[in-house]
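The block underneath contains the structure these notes are about, expressed in structure tokens.
Removed: one protein chain of the complex. Kept in place: all other protein chains.
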Amino acid sequence: MAVDSNPKTAGGPGSGGRIPAPSGRPLRRRPGNRPWVALLVALLLVVEVYPLVWMFLTSLKSNSDYLNNSTWSLPTTWEWGNYTEAWTTGNIGLYIQNSLLAVLPALALILLLGTAAGFALQVMVWKGRNLTLLVFLAGMMVPPQMILLPLFTVYFRTGLSGTLWPLILTYTGTGLPLTVFMMATYYKTVPRELFEAATIDGAGILRAFWTISLPMVRNALLTVGLVQFFFVWNDLLIALTFTNNQDLRTIQVGLLNFTGDFGATQYGPLFAAICINVFGTLVIYLFLNQKVMKGLTSGAVKG
Amino acid sequence: MITNSSAARRARLAGMTASAAAMVVLVSACGGTGGGSTASPKNFSYLSVTENTTVKTALTTLSKGACRTANEDLPLKVETVPQSGLDQKLQLLAGQNALPVQFAAGNAPALTQQLARSGHVADLEKELKKLGVYDQLQPAAVSTIKALYGGKVEVLPYEYNIEGIFYNKRIFTDNDLDVPGTWAELVAASAKLEGKGIQPFSASGQQGWPLTRLISGYLYRSLGPDALQDVADGKAKLTDPQYVKAAQEIADLGRKGYFGKGVGSIDYDTAMNQFLTGKAAMFYMGSWALANIADEKQNTLGADNVGFMPFPAVAGGKGAVDQYPSNVGLGITLGAKSFDSRTGDWVSCITKNYGATALKDQGVISGFKVNGEVKDATAVTGQVRETISSSKRNVLWFEALFSTKATTVSQTNAAGLVNGSLSPQKFMQTVQDALSAK
Partner (left out) sequence: MHRVLGDRKAVLILLGPALLVHSLIMLVPMVWSLGYSFTSGNTIEGFTANGLGNFQRLFTDPAVHDALWFTAKYAVVVTVGQVVAGYLLALLYVFFLKRASALVRTLVFFPVVLPTVAVGLLFQKLFQVAPQTGPVNSLLNAVGIDSVDWFGSAGHAFWVLIVMDVWRSMGFYAVLLFAGILDIPEEVLESARLDGASGLRLVRHIVLPMSFPVLLSSLIFSINGTLKAFDSIVALTGGGPGNATTPLTLYMFQTSFTYGDYGYGSTVAMLLTVVCLLVTLVVFRVSRRDLTEG
């Protein structure tokens, strides 16, 4: 159990972040730990990475290959055609576009409204804020299956079905409670005096929220944003319920296109579609991950 | 409290709230674009499940060919939902009175009947007779539909399937086995195969229905073709000893290992593949599997090596082997409120042309008459078609007359029955309880 001491001198822009460790320093103290940790990490990586390899290999197998040979073998023939099949049958291009068109606006709304509400609930001082926070918290616990019928009725009557609006609105609604709660928690770590000082200088509290508080919770925003992105991106239930028109399907619904009558499944194209989806999101994640890490190293919020 | 208030701000705030409210009102005012079963439909809209491509493909073909005029008046528009979401979608659409002109009416006949009872489904016998095309439906298909839907024709027979046991001819000859005519012979044949290390049956326990079909198969042979109608009518219970006996027989097959290992997690494709690659000797399935059998990529046995036998007789039983379990596939029906003359044109064109188109293009046997010459893809296809046209009385399947709940309960517990974690008595009790509830 080596605990590394990392006496990073205060005063740098990242006085709190321990990442990256200053170069040139030994990374550990007790040599005995090294193989143990290395083994653990290696095991971890196998457990985490192998499924990806498996998915990729499966995406290149024919159905009979998938069914007859060991799951872990290489494809007997490399069926790159599965990808063409996935792209056309699965209509993946359109579905990805729909997913993005539904998820990104929802994400923006979730973050904007959620942060503002979190600020109002945590930083601002007014009667009933605890109760209001409880109201949001209660919403967090509402099982989404429950709101489907009423929402469907409303969307239908208002003519919103047949557009992506039902998805955007529902995602925003279901994403808000958690975001509000998380942002309120993060704002807890920012001293109120900061905003009071700012507003004495003449800046309104709204401006203080925008220009002072937002940069301070940047990391939180990124983390929550990342979380919400994956929640929403992987949603199947809501997308399935509210997309009446097949031109509006999202990627997750599209993945169901590969099953046939009586339970037959085209595994190759299915996995090809999954791979396209997964490696696409991987790129997004890597991009965001960069940002998150940058955020963490430059000015982490202190408790 | 409020220090820096100004009239302007208050106004802006009020305006924001008002405009939000206005938006809601506005949006509701110009609603109603969902379309659906209004008096005069704009399209021949058809809601189906994603999984079923046959009907969609054939209708599209017809819309460009034989039914072109009908299509010009009322263009075909296909929408699909995944099968698992179909029931939910129907509930939601029916609640808004927005069912399409033609739609797959639920995964179980129970839902179709519910839709029919509440006036959402057209009386097709009446409508087809009015159009003068009722004779385009095969009598066998009509009798199956009527048995399923309480004596009414509520769906069109876009498919007509009979079920039985497909067997591997080569394995049978290699092991000196005759096609079993009775249940006892079937069990004996299985024992012999098992003894030689050949898996007697392949079946998908994950789907569940391939296993419960064996129970109903046995029931129809031992108690006669009314066995399950009696349960539906409350004249008998699944927990009656003669019913439990059927479950017992199937559980015994499982206990002896005749379905192979881990039957509960075998999916549909795997079961099919096990049979078509010679890893199992027998496979209970419907005639829709003919397409797989004809496909050389999937079927490494060769179509000539696949035989089809009826579910065997039970000694002393009241049923006959020529009473085949049958179904019309996905129940596809027409909305009552949108059935106008243009819909009629479509329907009469479908009844006249669908049979030949589906058989010729996709090798699918439907319950419509086949007008014109179509050659059978394989010998087995011919055999099945002959069987269908000569059959006089057909039977249904285990869950055909069950509520959707009992259907789910039955199919999800089937694997437990054959892997021994659920006793036959308990299995039948569980299903009966689900049936009795409501």
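Annotations for the structure displayed:
The chains carry the letters A and B, assigned in the order they are written, with residues numbered from 1 in each.
Note that a residue touches a chain if its C-beta (ideal position, glycine included) is under 8 Å from a C-beta of that chain, and two chains touch if they have at least 3 such contacts.
Being a predicted model, the structure only gives us computed values, none of them experimental.
Of the chains on view, those touched by the hidden chain across the whole complex are A, B.
In the complete complex, the residue from B:T270, B:T333 or B:S366 that touches the missing chain is B:T270. Listed by residue number, the positions of subunit B touching the unshown chain are 1-5, 9-10, 13, 16-17, 20, 87-88, 90-92, 94-95, 107, 110-111, 114-115, 117-118, 120, 206, 260-266, 270, 273-274, 279, 403-405, 408-409, 412-413, 415-416, 419, 421-422, 430, 438.
Residues touching the missing chain, restricted to subunit A, are 1-8, 10, 15-21, 27-28, 33, 37, 40-41, 44-45, 47-49, 51-52, 54-55, 67, 69-72, 109, 113-114, 116-117, 119-121, 123-126, 130, 132-147, 149-151, 154, 169-170, 172-174, 176-178, 180-182, 185, 188-189, 192, 195-196, 199-200, 204-206, 209, 219, 223, 227, 230, 234, 236-237, 251-252, 255-256, 270-271, 274, 277-278, 281-282, 285-286, 289, 293, 296, 300-303 (touch as defined at the top).
Simple rule for what comes next: only the chains that are shown with their structure count from here on.
Separating the CA-averaged centres of subunit A and subunit B is a span of 39 Å. Residues of subunit A that touch subunit B in their complex: 62-64, 67-68, 148-149, 152-153, 156-162, 204, 240-241, 244-246, 253, 256-257, 259-265, 267. Note for the complex: subunit B touches subunit A at residues 4, 24, 27-28, 30-34, 50-54, 79-85, 88-89, 91-92, 95-96, 98, 204, 206-207, 267-270, 272-273, 277, 286, 288, 297-298, 329-330.
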